[in-house]
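Here's the structure we're looking at; comments come further down.
Here the complex is missing a single protein chain, while all its other protein chains stay put.
For chain A:
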Amino acid sequence: MAVSTDLEGTERTKNWSDIAQFIQEAGIYGLAVELLALIFELTMTDETHVADVHRVSQVCTQWRRIAHGTPRLWIRPLRVNLYSASNAKGDNAAVCLRAWLARSAPLCVRVSFKQALPGTIHRGVMEAALAAAPRLRAVQLQTMPTTPAWLVKRLAQCALDSLEELDLGMVAADLTAEAEADAEPTPFAVPALRTLHMINLGTLQISVPWPQLTELTFECDSLDIIFEVLRQGAPHLVTASIAVLGESELSPEHCVPVHFGHLRTLSLRFRADLSPFLDHLTAPLLTTLRLTLHLAHWDCEPLAACSPPASCPGCTTWPCTTEPCPAVTFWQT
């Protein structure tokens, strides 16, 4: 069989695939290991990397040895299913995941945990991933229907030395007796954290090095929690998206000024009255402001005192009279 039968046949003399063919052929027989590893790497894409790396590592012992000995082949963003239909499948997944992550050492990896079906989370799979905790660059939790509080607490127990991006998803209320008794925030050891996303549906509070964050997405039920977070300081925030889902008003003890020295983009989604937030907020570098407001709070005084935001170039007065205004939408109830 001539290999050329797999190539485009029309312009043979100008077909660069012949070169690729030779490189590939030569790689099998005598190219340097590093060169063959590079060829393996170039055949991979983020979307298909698991199939790609399995393909080359399952051809023969020589290719397998090279693939297993090349950490950069194993560091593409990895999705991990925490649900398993049986203990046997879960146990196998834990072993395979542990081996996969070991091959990526000492490089950092990005992992998103999902749950294909709602049900029991296989802790063995979770622990296999957490064995590589110091090398996790990004972690995303997408469990159904919500992220259990115990999962967040377990993650917080790890030394996440390289973690830069943390997405906790929609965190459920912790209804355990211990949680009721313990009101202290759960501290995370994340010295490199830059980005945090969290939708807090319950009372679980976390503690991260807020001052070093550059991007924050935070949704919770009360303005008090928001100010509890923000008063700890987030001077380096560049992008923030804050939503308050409840209608409770800000407690007097939380009425403290909040200064965002580097903030450029701010999205606010408030069901409650926005006034207390705007009263205490300063953001001199803000260029984009997006508001989602309840209709009842549209004409609040702090808005009238503000300058028109750059995100609404058509504004001449503020609150905006442009329809539709790119900076403001109304809360759909």
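Assume a residue touches a chain if its C-beta (ideal position, glycine included) is under 8 Å from a C-beta of that chain, and two chains touch if they have at least 3 such contacts; residues count from 1.
The definition used in the following text is that contacts and distances are computed from a predicted model.
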### Message
As a check of understanding, state which of "Proteasome subunit alpha type", "CCR4-NOT transcription complex subunit 11", "E3 ubiquitin ligase complex SCF subunit" or "Ribosome biogenesis protein YTM1" is the UniProt name of the chain not shown.
### Response
"E3 ubiquitin ligase complex SCF subunit"
### Summary
Residue list for chain A contacting the dropped chain reads 1-4, 6, 12-26, 28-32, 34-35, 38-39, 42-43, 47-48, 50-52, 54-56, 58-62, 64, 79-81, 84-85, 89, 92-93, 95-97
